[in-house]
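Quick one: the structure is below, and I'll ask about it shortly.
Of the protein chains in this complex, all but one are displayed in their positions.
Let's turn to chain A:
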Amino acid sequence: MRLALYREMTLNSLRTSLAFRSEVILFLFGQLLRLFVQVYIWRALFANSTELSSQSGMITLSEMITYSVVSTAISVFATNDVIFRVSRKVSSGEIAMDLIKPMSFRSVLFCQTLGVNVYRILFELLPLMMVSLILFGVHLPTLANGLAFLGLVVGGLILNFLITYAIGLIAFWYILVWQVNTVLDGLIRLLSGAFIPIWFFSDTLVKLSYFFPFRLIYYEPIAVFLGKTTGWANLLGLFAQQLAWIVGLLLLQRWMWGRAVRRLVVQGG
């Protein structure tokens, strides 16, 4: 059973992460610090007004604080090291050990990433959320929007994996992955709405953000969480967009992979 294999791979990756548990406290501290900075920036920006106008109508300060908390929550597992994993495997020749196994390289990486994600949800996300709920008031969504939010987050997670995997595959051609990653980070930070919600963007930037899939990882799910996007048609529209990007990226990767293996040079013996 392939499913059992994926489960076991994911568990093994989780076990690997558990071996380095001491990082947890440090990580939690860092995330909280960032969250505090964001919350206080928004407080300063709102100054004495209770509401600011935006592309999605009036936004209150407490909505913005919720936005920051949820965005931080998503970032906990939307940051992965797939790009570096791929490039390390290619440049060290370790990829040979994955290719002698009866499993697609993408599945190997996906399970490894998923294992790390499960670990992060348990040991990073849950503590972070508990502390945030106590320190900052967080709006809770309606049941329908809450469920849609969860679905979109899962979709975003897959999308994020596929984007990073596709970029990681560039390592077969150029070993410039570090630089590419920096560019990607900048793009995500700006166009995903991870820091500044797209509803505060200028019209041009809003248009630009539609050319990239990043908004579907952060901004759209959070907007659903906050109840800014409602109605079946709109929600299904978001899922359809995610699906379209996923299919597109899968096709891109298939094409890249076919070329990548042809030029593979296994380093070191």
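Going forward, a contact is a pair of C-beta atoms (placed from the backbone, for glycine too) under 8 Å apart; a residue touches a chain by one contact, two chains touch by 3 or more; residues count from 1.
We take it that contacts and distances are computed from a predicted model.
Just go with whichever of "ATP-binding cassette domain-containing protein", "Cytochrome c oxidase subunit I+III", "Multisubunit potassium/proton antiporter, PhaG subunit (TC 2.A.63.1.1)" or "Ferritin" UniProt uses as the name of the absent chain.
Per the UniProt record, that chain is "ATP-binding cassette domain-containing protein".
Please pick, from A:E8, A:E23, A:E51 or A:D185, the residue that touches the omitted chain in the full complex.
Considering the complete complex, A:E8 is the one touching the chain left out.
With the full complex in mind, choose from A:L99, A:L135, A:V206 or A:I246 the residue touching the hidden chain.
Here the residue in touch with the unshown chain is A:L99.
Need a quick check: the contact residues on chain A for the chain that isn't drawn.
Touch set of chain A with respect to the missing chain: 1, 4-5, 8-9, 12, 15-16, 19, 93-94, 96-97, 99-104, 261-262, 264-266, 268-269.
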